[in-house]
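Note that this is a trimmed complex: some chains were dropped, and none of the rest were shifted.
Letters A, B and C name the chains as they come in the text, with residue numbers starting at 1 for each one.
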């Protein structure tokens, strides 16, 4: 592995680099919000930085950050809220590259209920779908209600998982509305079973709904690890910056062409359509949006009951150091 | 005279041995039991007596030859058959009462009546007071008598008995033998009675079949022309009894010796 | 042979009838004196029962003491090793923290509502799943155990199906049955069914052939044979599988809750997981374990009723 090397920067030439093995855990490798990970690999950018990467897929949607804290993997790809929450518990991990500035989720409302549910305020008293009680979708839903002026207890939260189980819950009326990601959103739109109530898949709509940028998926690692592996961290961020730039420069269809064929089921069209809808969440420079951390922290403090009364040292939860010196 | 109640025609029974070979337990056995006849089967140990009963009862199928009961080839278990097994076959999860009442209940008798009948039978085999015991709480001889009552209560037309009295003391045995004879006299059952006790065979039976050692077959058949009703305890002292005994014994002794010597010195096929 | 010749050889009639010991004469063996003997035996009875109860009591105390010792040892070393920071309580929790969390849940309720409600929800799912799964397992086990051809035809399908991860099935069930109790119960069913099925099946094949032969000879039709011979005989097998299945039913219910639920201990545990509350996770597990033990107690009571005919294990072996 690379040793601490403050001198390493964007300009480091590939000839002087030591090859390094790196394990990155991803909370759902084939989910579109995690797209830069696989894409970077497909584009060969890890190889260019002499990073011999292992992308560990994690299917349960939780635990990536724990594996990072436990030191079983070097870095993880997950939501920024985790470094914040862990910081409050004294476990220090920091985001070194922030992919996006919006969650890439949407509050979907069942078509049959769309006439009566037109805004966040109408969610009061309704059955709202979230992946799990306590999960990120739950937090976002609480935030939406909060911004609309209601306390979290004024709606019913139903854990419905993601994907097929979410669709089934919308279809059979178990939930009136619910928070989910792509490609479930597009799938629902195409089948006509649900409509988008509040879109968190673009920076603009996210700011409107949550009152600020909401940094979601990124790359995080232990602060200790980052401090002792500055060179590797830099090379890693270089990879992602290049990848984000490549994304900006290409269409959804072109991106889809780069992905493994297995990711494009049930149809490439659905994949492309879904990607198109949220392509704008991806930034270009890996930087943390300036007000983002504060937005996340205040949402946690205000709406997440387990976080109430806790605080996090935000400066320990992210760094733009590598993004700034990346090419 | 009506057709035979039980008929075995050139019956052969083979078993597979562990080494993949075949062991012939019974070979070309032919024998008949007339309706209402009491037929005893004697023979050296391991000669195939139990196997013969298993064939008649339909629990085993013959490898060759025909087994007929009441004129019909045996497929499955023939109607109206009773079988007192050589080894314990009472149901361990039923009390003595439950065990004995099983037969009538299986034949559609109400639980109440079945219990009543069963109690009578339990007393008849000398187990009154033990109705609520489970088999593992009985002595060997008691279990044997439960099995006896279990079979007899069904009033079978054909009764197969495999050494039913071998675990009983001499006196209980005599009492049970007399009981059996009077029951049999009142019914018209055909009995095949396997025993290793030649005296018992003669005392009870109309006819004694002697089986050969090794692959069992019939060595000889002897009519027992002692008058009935008989008292088992006394009949042994009649001169005719002794005469018959000696006639049969002379044949049986040969077989037993053959069997013993063969088993002792040669390997079985 | 010298030993033998030293034996006193008295005349037959001299020794007969006069046994060389005191109080118990021949009289006692005969039918007279029964009344006085009955009283004596009743006294012995009481004495014996009292002594037996005492032994059982002491035994029970020892068992409880040992259980307590084990618990103290286990929790103590856990607490100590986390306090001394040999292991990180962030990952493995801390008994004191677990107790605290339980106490909060009991006094203040959980994120999802009162604790007892979560327990009721999960237990309902587990019980329904257990009953259906066990019933199906027993029925199919007996059916396939009795009908050889059916067993051979279907066994590859059943054995294959057993290897299908319940987590995956759980999501299919959530889609099929929605978020009702049935989705979770179905997940419990597919865990319970296979365990019960294989044991019931094997139990049927293990039935003593002598007993089947005897019952058939005594006139038992197929129904009687099944209810009176096969089932009692396979009962130890079935009961053995039930001991494990209720635990599995709870597991199934919790897995089912992963794919959609409004309440339940599973959701409570997942919620704790999402908020890095390992103590909450262990507290949830603890509640599950306690519920399983209660159910287990009921199953054991059932077992004692159903197999009361067996020789008791506590007394020595009786080889008669």
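Things to note:
Note that a residue touches a chain if its C-beta (ideal position, glycine included) is under 8 Å from a C-beta of that chain, and two chains touch if they have at least 3 such contacts.
All figures in this text were calculated on a predicted structure; none of them were measured in a lab.
The complete complex stored in this file has its protein chains present as A x1, B x2, C x2.
As a convention for this text, only the chains that are shown with their structure count from here on.
Judged by the touch criterion defined above, the protein chains link up one after another in an open path, with no loop closing it. Between chain B and chain C, the centres computed from C-alpha atoms are 43 Å apart. The geometric centre of chain A is 84 Å away from that of chain B, both derived from CA atoms. With centres taken as mean Cα positions, chain C sits 47 Å from chain A. Looking at chain C, no residue sits in touch with two or more other chains.
The touching residues of chain A, when paired with chain C in their complex, are 62-63, 66, 69-70, 85-86, 89-91, 132-135, 138, 156-161, 163-165, 167-169, 172, 174, 304-307. Every residue of chain B that touches chain C in the complex is listed here, in rising order: 57, 59, 77, 81-83, 85, 87-95, 102-103, 105-107, 134, 136, 139-140, 150-151, 154. Those residues of chain C lying in contact with chain B across their complex are 210-211, 213-221, 224, 228-229, 232-233, 235, 307, 309-311, 318, 320.
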